[in-house]
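Of the protein chains in this complex, all but one are displayed in their positions.
== chain A ==
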Amino acid sequence: MADIVSLTDGVGELVRDGDVVALEGFTHLIPHAAGREIIRQGRKDLTLVRMTPDIVYDQLIGAGCARKLIFSWGGNPGVGSLHRFRDAVQHAWPVPLEIEEHSHAGMANRYVAGASGLPFAVLRGYRGTDLPEHTATIKWITCPFTGEELAAVPALNPDVSIIHAQRADRAGNVQMWGLVGVQKEAVLAAGRSLVTVEEVVDELEPVVGQVVLPHWAVTAVAEAPRGAHPSYAQGYYERDNDYYKYWDSIGRDRETFRGWVRDEVLAEGSATEATGDKEGVR
């Protein structure tokens, strides 16, 4: 049975310095509140894994939480660049950032292998591109049946995966719907998992297209209303497109970014402690 915990305790107990950590959510249900909590708790030397490191990882990278990023597309969707990510790669600020770069197909298959308990996955990918030259985790394998040469990528098995879902019940069964990305695979591939949810309810009403993660497959659940903001949670709130544009102005400048960490992230933590309110409020 998954433990129902506070976001502070969930991150505090499950995310450790030096861990391989995956925050997943393919533009929908991005665990932003958990990302800010990792910054507040000052985690260091993380290997961050995510198909689409958008602004949630720009924040973690800018705050100096990461030493390595494993990813397939890093940008601010619909807006442009991730300035903290670029600053880290191009100028090692605030700390050097090693990168391990894949395609979406490669990353998705790495999670599938991890969730399946297999050491690697095969796909018809990367052929002719310059990625294998720079990414040691892309190799070639010959099919023993047909002789076709295919790409092989190793399983991703994060120490901890964190996702955001719409609901959980009090036993910790998790329910999500809409675009479900690679979240199920990320949780099943991980040693530990934390699921933040919009609400904990007595009973999970079925929803069309739902994915349910049984409580025994999840380590901990934390209620975090609006925890995916500025991304969206289908059925709860829309994407805050203005925030993505706003982020461009914050991330562009080191001092402005530091001010954001101080005024928005650390202050949010103090407010939470003062009121006992676990809700992430920007």
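What we mean here is this: a residue touches a chain if its C-beta (ideal position, glycine included) is under 8 Å from a C-beta of that chain, and two chains touch if they have at least 3 such contacts; residues count from 1.
We take it that contacts and distances are computed from a predicted model.
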item	value
Hidden subunit of the complex - UniProt protein name among "Succinate dehydrogenase", "Nitric oxide reductase NorE protein", "CoA-transferase subunit beta" or "ABC transporter permease"	"CoA-transferase subunit beta"
Residue touching the undisplayed chain, where the options are A:K44, A:R124, A:K139 or A:R258	A:R124
Touch with the omitted chain, as defined above, among A:H164, A:R192 or A:R239	A:R239
Touch criterion as defined above, residue of A:V180, A:V197 or A:L213 at the omitted chain	A:V180
Chain not shown, touching residues in chain A	26-28, 51-52, 71-75, 77-78, 81-82, 85-86, 89-90, 101-105, 108-109, 111-112, 123-131, 134, 148-149, 178-182, 184-185, 209, 211, 231-232, 234, 238-239, 241, 244
